[in-house]
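There's a structure below that I have some questions on.
All protein chains but one are shown in place.
The letters A and B name the chains in turn, as written, and every chain counts its residues from 1.
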Amino acid sequence: MAFHKINVTINDDLEQVVVPSNMTLMHMLRESLALTGTKNGCSAGECGACTVLLNGEPVNSCMVLAVECDGAKIVTVEGLAGKKQLDPIQEAIVQEGGVQCGFCTPGILISSHALLKRNPNPSEDEIREALVGNLCRCTGYVRIIESVKVAARMQSVTT
Amino acid sequence: MTMNTHPSLPEFEYVQPATLAEACEFLASHAVEARPFLGGTDVFVRMRDGFLTPQFLVDVKNLKGLNDLHFDPKAGLTLGAAVNMNRVIASPEVKAYYPLLAEACRSVASYPLRTRATIVGNICNASPAGDTIGACLTLDGVLHIHGINGPRQESMASFFLGPGKTTLKLGDVVTAIHFPIPPKGCVGMYLKLGRNQLSDLSIVGVTALGYPDSNCKSGYRFRLALASVAPVPLVPTQAETYLANHSITPESVHEAARLSTDACSPIDDVRGSARYRKQMARNLSAKALAEVWKKLN
Partner (left out) sequence: MAKTDRQDIPSPIGENSPRIDAREKVTGAAIYADDIQFGNSLLHARIKRSPHPHALIKKIDTTKASALPGVKAVVTGEDFPGYIGLYLRDRYIFCRGRVRYVGDPVAGVAAISEEIAEKALELIEVEYEILEPVLDPEFGASPKAPLLHPDLGQYAVVNFIFPQAGTNISNHFKIRKGDVDSAWEKCAAIIERKYRIPQIQHVPIEPHVATAKVDETGEITLWVSSQSPFAQRNLIAESMGISQSKVRVIAPYVGGGFGSKAGVSMEALVVAIATKVKGHPVKLLLTREEEFYTAFVRQGLVAYFKMGCDENGRLLAMENKFYWDGGAYTEYGVNITRASGYSSSGPYEVPNVRTDSYCVYTNHPVTGPMRGFGMPEMHAGLEQCIDELALKIGMDAVEFRKLNCLKTGSTLVTGSKMHATGLSDCIKKTAEAINWGTKAPPSAPNKRRGKGLAIMWKAPAMPPNAGSSAWVELAEDGTVNVGVGGQELGQGVFTVMAQMAAGALGVPYESVRIATPVDTRYSPYEWQTVASRLTWSMGNAVANAAKDAKRQILDTVAEAWEETPEDLNIVNGVVISYKSEREIPLKNLVVYGLPKPGDQGWRGGPVVGRGKFMPAYVTGLDPETGQGERAVVHYTTGAQAVELEVDLDTGRIEIIKGVSTFDVGKAINPEMVKAQMEGGFVQGMSSALFEILQLKDGFVRNPSFVDYRIATSADTPRELQAYIVEVPQDDGPWGARGIGEHSMVPTIPAIANAIYDAVGVRLEGPPFTAEKVYLAMLDAGIVK
């Protein structure tokens, strides 16, 4: 199997990585770069634990080949916070108790962050729809949905 | 049950052709071992499950033109094969002229998955459950295909041969899907019944499209397409013809729903029984038609 050398920007750092054809973006992040914030819950696009931003849009990183990311910009949960402070959605989910075991949390944060970027003031229905691919077994989602609403309010105050 | 699901993707070579011709040639010369992919959301899953074992995956999404979304008020909409579903949903032209297409896309999986999943992939996968196929059928989609003998076009209506089987030939790459400007005053709707509220595959899906048409006795033409009730995405033509020839009343809508149910040949599977599917084909057809009719007036 061939290996490919790719250049990819991850959380603002330019990385050069050598990846085999069949390596997924999720595996590259977790195994090659030890960015283990991105979680593996199913490897099949179903659970959302592996969600990252690929060129600004959320994807299931288990459903993307690493080699496809040559030249791309990736943001993982590790890159969500600014230098000094957490992203509003991180702040909100802590405050609202939307984290329990935390395994779904990285994916939930990325999906929510992306939702708030494309729709700064989402309705309850829009939040539920945006998170439908991020399974959480612990919280029952109520506090997560609330967190997104709170983050939206936080953002509207700061901007 | 698949007992041999791989932990991750089995080995293959990633191929990125520079041109369409190169892609077709590579595919044609590697018969069964090579497979084109766009979002990969079907291909990867089936490779992990061991159903597909390609040696080469040919990435066609970066080929010239495949990412274009082009709308012309006269000619209609052309979606490059690689245009992902979220782009379709977000497009103002789609929203204005083809809201049914956006609605169908929105019913697929989740937002992150739709960043990758494409309508053309959904069509080429040729699952009877494909959620966007009904919209493409009723909106008279035409596939633009590039084969070893050059480009050609194929209508959606004759494209599906069986589960996973299409008229695509060795070396074919679908480059785009084109939709004519929809009939004036048309109203469409996609009713999808899954086990969950959202995100599931359909147990039954019903696409209905209606528009005023003076050629029809009723004054309206209705188009229908049903998902997950037959080996291929199903167009119940008898129901369509019936509605063209009878004035639209609650009774005729019910009769059309019955006719579309008659056309179904569902199976029992993990998602639902044939008995339930028949019932739902009827109820959802009736409901979709009634709703469309309501909006037409």
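By our rule, a contact is a pair of C-beta atoms (placed from the backbone, for glycine too) under 8 Å apart; a residue touches a chain by one contact, two chains touch by 3 or more.
These figures come from a predicted structure and were not determined experimentally.
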Query = Any idea which of A:K5, A:R137 or A:R153 touches the chain not displayed?
reply = A:R137
Query = Where the complex has a chain not shown, which of B:M189, B:I203, B:C216 or B:I248 is the residue touching it?
reply = B:I203
Task = Sort through A:A2, A:V18 or A:C101 and give me the one touching the missing partner chain.
result = A:C101
Inquiry  = Just checking the interface: what residues of chain A touch the absent partner chain?
reply    = 30, 34-44, 46-47, 49, 76-78, 80-81, 86, 90, 93-95, 97, 99-106, 109, 124, 127-129, 131-145
Query = What residue numbers in chain B mark contact with the hidden partner chain?
reply = 1-3, 5-8, 10-11, 193, 195-201, 203, 270-273, 275-276, 279-280, 283-284, 287
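The rule we apply is simple: only the chains that are shown with their structure count from here on.
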Note = CA centroids of chain A and chain B: separation to the nearest Å works out as 29
Remark   = chain A partner, complex, touching residues on chain B are 7-14, 39-41, 44-45, 48, 57, 59, 86, 106, 109-113, 115-116, 196, 198-199
Note = Per the touch rule above, chain A residues touching chain B in the complex are 1-2, 4, 20-24, 27, 43-45, 48, 51, 54, 57-60, 63-65, 67-68, 111, 114-115, 128-130, 132-134
